[in-house]
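Left out: one protein chain. Kept in place: all the others.
Right after this comes chain A.
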Amino acid sequence: MQRSLSMGLTSLLPLKLPSRMETHLWYIRPDEVKCASLLKHYSQLLSPTEKDRVLQMRGDELKKNALLARTLVRTTIARYQTNSEVDPRSLMFKKNKYGKPEVDWQNYNNCNNPPLHFNISHTDSLIACGVTVHVPVGIDVENKERKIKHDVLAFAERFYSADEVKFLSTILDPEVQRKEFIKLWTLKEAYVKALGKGFSAAPFNTFTIQSKVGTEGCYNLCKTSEMTISSLEKTEKCYEEWRFALLELADSHYGAICTEDDQAGGGGPMRVIIRKTIPFVEDELISESKLL
């Protein structure tokens, strides 16, 4: 249901920064944004480079989604105002040395620039942006119904860790197996993106993500060390400093979030606050985050 633009656009709702234990997750559904003048308004928020990149996408739907992705990033970050209002148009971005996008706060003279981290992910039917403070964040979303063209186990054997292949091969129902494969994919992607060092820094087959026994929705990251000492035994180290959450979004997508646990938050599970948005039109707090 499209709210008519003749009612006027609302301004962005200002928000407090997430606490150390929290990730804020914002998402937009492209199929809910059809109004041409709204899209035009969004395009006015983008930098010339971003506009060029949107235009490079082949096909109208891809262009629209690219536009919405940049709009989501800019408007989301702009909401977290500290002292003064931030114009989403004025935000600048840079990349870390591995290519991970970050906010470039240099154009603000404000000394209290929020130590804000963000990461974005999209599918053709849902675009999400995760926000944290002080610690890096990686997110990945995937359509639950996404079909894998290859045999799932063959795919896993090629790219996942041995323990993950073992886990997947115990699942007899092919549909459940496919879903678990996708959940693992989102978790692994989220980790690599949180790490922010590119894929070569953490090839998928060098680490395992598994459910923490006896918990719901908590996952552990374990790395298999290639270094052997005397025997052929692989040493496995579990890393407490990376926290994961896996959610179901909009009944249609899996979303994985990975953040670094800098211990200052006091430990404990990640708290995720989810909001659905159509920037300048409406925001909806999703009160139940279904942890998987």
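For the reader, a short list of remarks on this structure follows.
Simple rule for what comes next: contacts are C-beta pairs under 8 Å (C-beta built on N, C-alpha and C of every residue); 3 or more make two chains touch, one makes a residue touch a chain; residues count from 1.
Following the convention adopted for this analysis, contacts and distances are computed from a predicted model.
From the set "Acyl carrier protein", "Sodium/hydrogen exchanger", "Centromere protein W" or "Transcription initiation factor TFIID subunit 6", the protein name that UniProt assigns to the chain left out of the figure is "Acyl carrier protein". Within the set A:Arg79, A:Lys100 or A:His117, the residue that contacts the chain not displayed is A:Lys100. Looking at chain A, the residues touching the absent chain are 53, 56-59, 62, 65-66, 69-70, 73, 93, 95-96, 98-101, 119-124, 140-142, 146, 148-150, 154-155, 158-159, 185, 189, 193, 196-201, 203-205.
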